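Note that one protein chain of the assembly has been removed; the remaining protein chains are unaltered in position.
The letters A and B name the chains in turn, as written, and every chain counts its residues from 1.
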Amino acid sequence: MTPRLHDYVLSASCYKVRLMAALVGVRLDLVAVDFHPGREHKGPAFRALNPAGTLPVLETGELVLTESTAMLVWLAQGHPGWTGDGSRSAAAQVQQWLAFSARLAASLGMARLHDMLHFPADIDGCRLAGIDCLREVEAHLFEARLAGRLFLTGDRPTIADIACFPNVALAPDGGVGLEPYPGIRLWMRAIRSLPGFIEMPGIHRLHELRPAPERGAA
Amino acid sequence: MKTGGRVTNWVANGLSRDVVAGVVVPGRWQGVDLAIWRSATGVLRAWKDRCPHRGMRLSHGFVRGEGLSCIYHGWTYGTDGRCRSIPAHPDLVPPAAIRAEALDCAEADGVIWVAGAGEAGPLPAVTGLVPLRSLALHALPGQIAAALPGLRLFPGGLRGVVVLGGIQTSLCLLLQELARGQTMIHALCGPQDDPVAVSRGLEDLRRSIEQGVAA
Partner (left out) sequence: MIPQAVQDCWYPLAMAALTGPYPGRATQLLGQPIRVFRDAAGTIRVQGDAGADLPVILRFGHVWACPGTPQRDLFTIPEADHPGRRLVDCGVVRVKCSPLRAVENFLDIAHFPFVHTDILGAEPHTEVGRYEVHIREDTDEVWATKVRFHQPQAAMSAEGGIETEYMYRVPAPTAAVLYKTCPARPGDWDVIGIFVQPLTEELCDVWPWMALYDDVTPQAALIQFQQMIFLQDRSILENQIPRLLPLDPGMEIPTQADLTSVAYRRWLKRKGLTYGAQMVAA
């Protein structure tokens, strides 16, 4: 069956999964969930699918997955490179960043939900924790670049990059500016330039990838 | 920045290698937000971060060839600052009066410098060092200088030889004041220094300066 994603268009975690699917060319059957304002994900019908009442949920036909990082692993299967180069160290590093992406969601992601959709949160604490995360990513990308690597775990993107990209790129939605991070900017640009990349609200199209239309062509 | 009795308008706004051809990035000079961009052929420009049409930040825009376009309605400005196309009116030649507001910018030794239009003095010299990385601190330039008595002030920032992470390093910190009490440090180090060690040393330095500021 076509894998079915229970989806909310403004969710950074749902976007991870849509983005990964687009990059590896997997078609998803999207089911819109009224996360806001309806809080459908907290209702009994949705909880029957995912007792945690969280989004996204991916039904693969054989599995019901409720963690976005697990969905990335599932989607990347059969697409060599996206889970690392097969080495022990790459596999471990990918796991490291998948776990790190949970910190991004709890800090920058929560700040965003607070600023945008009125979620209750310790907003100063979320932003400070988010800045700590961004500094770690920036420092890591600096060292990676010295070694000639553009992405988090190597010279090509993996699910680690896709897991971390959304909440980093959407940090300004939660009042955390990305101005001070030149390394993160170049990394985001590399991800946004990947063939098959799709955007979400808050991350606009890289219009520069297409030439300007000829004047009068319209 | 006033340093050692001499006045220079030049403020470091980043390292050349972080602003590759075809990108636009945010900058800041004396409280003014900037859009700094490099054309496809490498021409570097620093403009006020405000599209004359409806005030959108140009640093959110996109570079195509030799022009910077605004993300809101796609108005495109050439390297001379003049608006050269308005997509809503494809056949219109935009009036010459529509232009982005430019500041002076220059590059030397791998550093991007910005100054008020037409009022810049000579560029601060940082020859003999190599660009390392830029990082922001929640501290003001004066607090950073006070925390580093081993470095001396020069036009553009601080420099000298310090022990960083247990290693003796020739360090130059170009200081750029950002909004909300933050300062960007554009760091350069000696060509023989280990960049990873210096970078990690700078992270330590940031932690201790920020703790000092918070205390």
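Just so it is clear, a contact is a pair of C-beta atoms (placed from the backbone, for glycine too) under 8 Å apart; a residue touches a chain by one contact, two chains touch by 3 or more.
It should be emphasised that the depicted structure is a prediction, and the values quoted were computed from it without experimental measurement.
Interchain touches from the omitted chain, evaluated on the whole complex, reach A, B. For the options B:65, B:87, B:116 or B:195, the residue in contact with the chain missing from this view is B:87. Along chain A, the points of touch with the absent chain fall at residues 8-10, 32-34, 36-38, 40, 115-118, 172-173, 175, 199-202, 204-205, 207, 210, 212-214, 217-218.
Contact between chain B and the absent chain runs through residues 33, 49-50, 52-57, 60, 71-74, 86-90, 92, 98.
Keep this in mind: only the chains that are shown with their structure count from here on.
Separation between the centroids of chain A and chain B, computed from CA atoms only, is 29 Å.
Chain B contributes residues 14-15, 18-20, 22-23, 25-26, 28, 60, 62-65, 67, 69, 71, 74, 76, 85, 90-91, 133-136, 178, 182, 184, 195-196, 199-200, 203 to its touches with chain A in the complex.
The part of chain A that touches chain B in the complex is made up of residues 135, 138-139, 142-143, 146, 179-180, 182-183, 185-186, 189, 204, 206-208, 211-212, 215-218.
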